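Working notes, beginning with the structure itself.
Apart from one protein chain that is not included, each protein chain of the complex appears where it belongs.
So, subunit A:
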Amino acid sequence: MATQHTKEVEQQISKGNARKYFFEKLSSKIFLACALLSVISLLLIVGFVFYKGANPFVTGDYSFLSFIFGSEWVPSEDKFGIFPMIVASIYATMGALVIGVPVGLFTAIFLAEIAPKRVAKIVSPAIQLLAGIPSVLYGVFGLAIIVPFLQDNLGLARGQSLIAVILVLAIMMLPTIVTIAETAIRAVPKSYREGSLALGVSEIGTIFKVVVPAAKSGIMAAIVLGLGRALGETMAVILVAGNSLIIPTSLTDSIRPLTTNIALEMGYAAGTHLEMLFATGIVLFSFILILNFVLARLTAKGGH
């Protein structure tokens, strides 16, 4: 009787175990499938863009070099040169960096080191909210406020210009730079600051000579991520850039970055024109890849 009872109990336990193991296995498979989904999407997107974009250079007789360095983009006359757009993308991104990095870095330092808790509690969420604003709204803001402002106050004939793009992008990259740089600065051990202050260094001196260098890799990561945001931004830029096909020589020239070229013409493009827009995507993607590579190197160093 007693042995029978224990057998029953054992059976129940093993049954329960079997079920447990089954769910264990099942859930791990579900998680794996989810993880695979993002990898598959990446492969599909990259594969599709490269397959479509490489086509004119592989099967047609277009040269990739004259695509990159050509300065004429007239799809209806079979001229595809994206050099002005590459230059425009680089200028716009760099310009945004020049404004966005100092402002973002100082904001992060202020929030992490200087600001009283009460102030930080208001400013921090505000900056995070800035990151959540849909990018097209930045564009509308730029078109309704910045563009007319430039027209009226600088006497420009066209407010849609490199400087307008730079201003919009600088605002857009702020949240990325501020939040990541702030985290990096907060992660610097307190003992560093205490040691520096104990040696008689002023507070600002401590921040710039000790804290910021210690948080360097995190801050660099913040800058690179901000760069990526600026480089890939489309909807906001398309409204304020003017999309002219010239190599910009001044801040007041209207520009067409790589992203807006794709978004602007995709609707009506067919045949080779369409494939060339995908090829533009390849160039853009290569820039982003390089940035990510740089980012990986930076964070690898930071993690010791």
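Simple rule for what comes next: a contact is a pair of C-beta atoms (placed from the backbone, for glycine too) under 8 Å apart; a residue touches a chain by one contact, two chains touch by 3 or more; residues count from 1.
As a working rule, contacts and distances are computed from a predicted model.
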item	value
Among "Monoheme cytochrome SoxX (Sulfur oxidation)", "Cell division protein FtsX", "Ethanolamine ammonia-lyase large subunit" or "Phosphate-binding protein", UniProt-listed name of the chain not shown	"Phosphate-binding protein"
Residue of A:16, A:60, A:102 or A:148 in touch with the missing chain, whole complex considered	A:148
Of A:15, A:79 or A:297, the residue in touch with the unshown chain	A:79
Contacting the left-out chain in the complete assembly, out of A:251, A:269 or A:291	A:269
Options A:46, A:87, A:115 or A:245, residue touching the unrepresented chain	A:245
Footprint left on subunit A by the chain that the document does not show	25, 29, 32-33, 36, 40, 72-77, 79, 143, 147-148, 151, 157-160, 238, 242-246, 253-254, 256, 263-265, 267-271, 273
